[in-house]
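Dropping the structure in here first, questions after.
Every protein chain of the complex appears in place save one, which is left out.
And then chain A:
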Amino acid sequence: YDYHTGDPKADLAYERQYEHQQTYHVIPEVIKNFLQYFHKTISDLIDQKVYELQANRVSSESIEQKIYEIQDVYQGCVKLINSDSRFIMLQKISYSKKKSGFDGFTTAHLMCFMLSDADGPAPLELPNQWLWDIIDEFIYQFQSFSQYRCKTAKKSEEEIEFLRNNPKIWNVHSVLNVLHSLVDKSNINGQLEVYTSGGDPESVAGEYGRHSLYKMLGYFSLVGLLRLHSLLGDYYQAIKVLENIELNKKSMYSRVPECQITTYYYVGFAYLMMRRYQDAIRVFANILLYIQRTRNMFQRTTYKYEMINKQNEQMHGLLAIALTMYPMRIDESIHTQLREKYGDKMLRMQKGDLQVFEELFSFACPKFLSPVVPNYDNVHPDYHKEPFQQQLKVFAEEVQQQAQLSTIRSFLKLYTTMPVAKLAGFLDMSEQEFRIQLLVFKHKMKNLVWTSGISALDGEFQSASEVDFYIDKDMIHIADTKVARRYGDFFIRQIHKFEELNRTLKKMPLTGASSSASNSTSRAT
């Protein structure tokens, strides 16, 4: 099997030799990896299925049947690979080298290339979870390689030479092309449009799109594009690619939890960078509730569980930032959780501590990428950090532009009417500067908010600021939002508890229980 020596030049020469061959007796490394990946995934899947079925007391014949079905899928893939001449193209571009950066063309990439350049729909039925994993993995590989490529400090001359001579490996355009062709092939956008207007998507699905495999790959590619554009700092495009997906509904497409979570993470983050605070808060609160409720489902593999945990923490962080910039009421349970995790940090951010903002942003933001191949002759050691620094800078600037607003807000809450000059004095500002800050307050608190329509980009300018004001000549008039204390809920719950307790007591035997009963009642208050 191992005809690849690990020396890129020799390997390349070797590949070229076999370029025009029709049949392969030697299965190249990357294909071997693919088959191993499939075999392992199928074994896992079989184990899992057997476990599920046994737990549900399904007959052993049914279990065997299920196993055959899954093995059929596996055989289908193997046959496809062995008979398909699409191999040839992959041979041209795949290099296998045992170092992490060069494993770029892995199973995921292989799958995508195969399917996106197909001459006809591949006769495969794969679980949605797999399809999501494939797209997810594909982008992750691109991400890893991009970052690897930029860290030239610890590379050997040989590696740098190889990179320099092969700028097309994991080129951002080809990654985009793969995703776009999966989207086009399935006509997923057309299908979604028809679906949301109540029609039958099959009518526009086309030859490929009617197969679940292509339809779902198309859908997951949209999410992939959302992610990719976000990683490249184009937030507008990121949300735009999802314009046919109703993000506020749980549609039939989105049953893979990791896909849901990833989608809302990136959408929320994009909203935050677009200064659509209300939308960001709404999106984060929703998905955090979703995670809270479905937590128990995520025991599949530890790796996935950890990833969801991490995104959960990150989204709490982003929500903390958004709520600091734009205080508004959110779901009580999420708010409690948030205070537990980030209460202290939120207080410091409210006081204007830029460092906390930046730390939280650094923790919670995506791992940004540069789409550009570095100039290997002139790369300084921190080059790989630049995409992140760039986004951090835009964020920090925004925070600084709004630096005074938090303090002004707290002062506004204290009064209803006052001369502008006097309030300026309290805030230790000149009247002119204070008037300017008031303009900034109004400007920054009026954001685009999604109200209706399919596209998440739609919106109207609204302000739901808890404290509002207007200036009339020399006076400022302030309107606050007061929220009455909620006691009804608390009382109702306690009354129910007490009744429950009473019922339990009545059922208890009288002998010897009287002393413990009186203890219980006193504890109930």
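In the analysis below, contacts are C-beta pairs under 8 Å (C-beta built on N, C-alpha and C of every residue); 3 or more make two chains touch, one makes a residue touch a chain; residues count from 1.
Simple rule for what comes next: contacts and distances are computed from a predicted model.
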item: Complex member absent from the view - protein name from UniProt, among "Tubulin delta chain", "U3 small nucleolar RNA-associated protein 14", "Eukaryotic translation initiation factor 3 subunit K" or "Collectrin-like domain-containing protein"; value: "Eukaryotic translation initiation factor 3 subunit K"
item: Hidden partner chain, touching residue among A:L354, A:L414 or A:I492; value: A:I492
item: Touching residue (missing chain; options A:D200, A:E332 or A:E397); value: A:E397
item: From A:E157, A:E340, A:D428 or A:D472, residue that would touch the chain that is not displayed; value: A:D472
item: Hidden partner chain, residues of chain A it touches; value: 172-173, 232-237, 240, 273-276, 370-372, 386, 389-391, 393-394, 397-398, 401, 416, 435-440, 442-443, 446, 448, 461, 463, 468-473, 477, 479-489, 492, 495-496, 499
